[in-house]
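With one protein chain held back, the other chains of the complex are shown just where they sit.
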Amino acid sequence: MGEKLLMKGNEVIAEAAIRAGCRFYFGYPITPQTEVMHYMAKRMPEVGGTFVQAESEIAAINMVYGAASAGGRVMTTSSSPGISLMQEGISYAACAELPLVMVNIVRCGPGLGGILPAQCDYFQSVKGGGHGDYKMVVLAPCSVQELYELTVEAFNISDRYRIITMILGDGILGQMMEAVEFRDVENIQNVEKPWAVTGTGMKREHNVITSIYIDPEVLEAHNRKLQEKYRLIEENEVRVEEYNCENADVIVVAFGTVARIVKNVIKTAEKEGIKVGLIRPVTLWPFPVKTFEKYATVPKAFLTVEMNAGQMLEDVKLAVNGKNKVDFLGRMGGMVPTQKEILDKIKELIW
Amino acid sequence: MAQHEILIAGFGGQGILSAGRILAYAGMLENKNVSWLPSYGPEMRGGTANCNVIISDEPIGSPILNSATVLIVMNSPSLEKFESYVTEGGMIITDKSLVTRSPLRKDVDVYEIPATQLASEMGNPTYACIILLGKFIAITGAVSKGSFEEALRKVLPEKYHKLIPEEMKALEVGMEYEKA
Partner (left out) sequence: MAVVFKRPHALKDIPMHYCPGCTHGIVHRLIAEVIDELGIEGKTVGISPVGCTYNNYEYFNCDMVQAAHGRAPAVATGVKRVNPDNIVFAYQGDGDLAAIGTAEIVHAAARGEKITVIFVNNAIYGMTSGQMAPTTLVNQVTTTTPFGRKPEIHGHPINVCELLSTLKGAVYVERVSVHDIKNIFNAKKAIKKAFKVQMANLGFSIVEVLSTCPTNWGLSPVEALKWLRDNMIPAYPLGNFKGKDLEV
């Protein structure tokens, strides 16, 4: 058990990565995640690691591509416009099955937008912002402690499946301070990477990292292999928090920061005799479909609350599959839904 | 069960963010649940700063305050903006040296302290925010003086530890300040 520290979310991401054995970080400055870089610039030299400020996000993701190819535990962090620039590299890395960890501290868009909190990159991360049939594991922490735990987990998942894992947060998570305890260093799994390009040493066949498959049959076979891997992940890696769902009249669905606001609402509602539950997907992909099957017959309705125009809403609807009403409350542009407006919406659904 | 929702607001450079952080740290040292959230929007360059601090016996839901039990204000625009945030029975503490009008709310306790002036008399105007926190701590007992001192030691870099006695004196000035 470690000591409790009061730390900023962004710094915890960096510290967690280092504790998880990440020794290579490539990034380009962008608000509201710059503290990750500042922390890495100081800490990486202390642990003998490498920190490079790239000339752009396009360069950063390709440095990550190279480092992952060489078998390094590697990470990059950015925020929405920077993540957009990385999409080409993401698609290539997904096809080449490179394990790597990315963090998107989302800001409000589209375009240059603003730096305030938003969840408007759900589609981009969950449905694939780059080209082609690929998936990444997307983790949505809601507290500073969870930022630590899920960052460590992200490295484990990436290495286990040779997949990209993305942590999707927002400026509130990145900027806030909470108590954090660094505890599970023993949880860090180290995986052999015999596929990495480290030089044959004249002892083995050459390794190749590539994402080009000109022969359609070969490319289809490769796609099938990727899809099988994705099904396996859907089977094994779903993470979800169910809160107060038994006996609830309305179940709110929310992830990240918004889920915390909803927890406050649940308490207030309880005092007024209204029973509200919360489903908080922790993995946005793979999506916790089975949890929705379990509660599909909640008496009144599901209410999805997001800081976007209704993105996770589509996955909730698919999971509920027409068995119940799914309503939506969304704020955009850096506006954060208030407890009052969520409670008012719940009351509307009940009456 | 107690939950203190503290909103500290004023100009950048008044030490608001770091004072809030020390308060949160002190709460954590007493095994309470704490959160600290700074304003980080584009207004930063315009010079305003505020932070939300929550100290609670229970797990903290949202770190974003839509209302506050305590408002500590260090400039007039922040009083305009946040006076209505304070919950009934809560309190407003203003730095009377900088906030030109008195709070209008009748349903909250109001303390007006010329903190910047008192701090300047101590030789360091940046202690003003600590003085105001002193008043808050004295009234609510949200954290103990001892924890605050311990938090200073944890938060401040080693080379500033020699300032801790001064900062504690500022805290006491606030704790003991009575309206004339």
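A and B label the chains in the order they appear, each numbered from 1.
Basically, a contact is a pair of C-beta atoms (placed from the backbone, for glycine too) under 8 Å apart; a residue touches a chain by one contact, two chains touch by 3 or more.
Worth saying up front: this structure is predicted, and the values here are computed from it rather than measured.
Listed residues A:Leu6, A:Ala20, A:Met37 or A:Val298: the one in touch with the omitted chain is A:Met37.
Although one chain is hidden here, its contacts on subunit A can still be listed: residues 28-31, 34, 37-38, 41-42, 45, 51, 53, 55-57, 81, 112.
Simple rule for what comes next: only the chains that are shown with their structure count from here on.
Inter-chain spacing, taken between the CA centroids of subunit A and subunit B, is 34 Å.
Across the complex, subunit A is touched by residues 21, 24-25, 28, 33-38, 40-42, 60-64, 66, 154-155 of subunit B.
Those residues of subunit A that touch subunit B in the complex are listed here as 4, 6, 31-32, 114-116, 171-172, 175-179, 257, 260-264, 267, 334, 336, 338-340.
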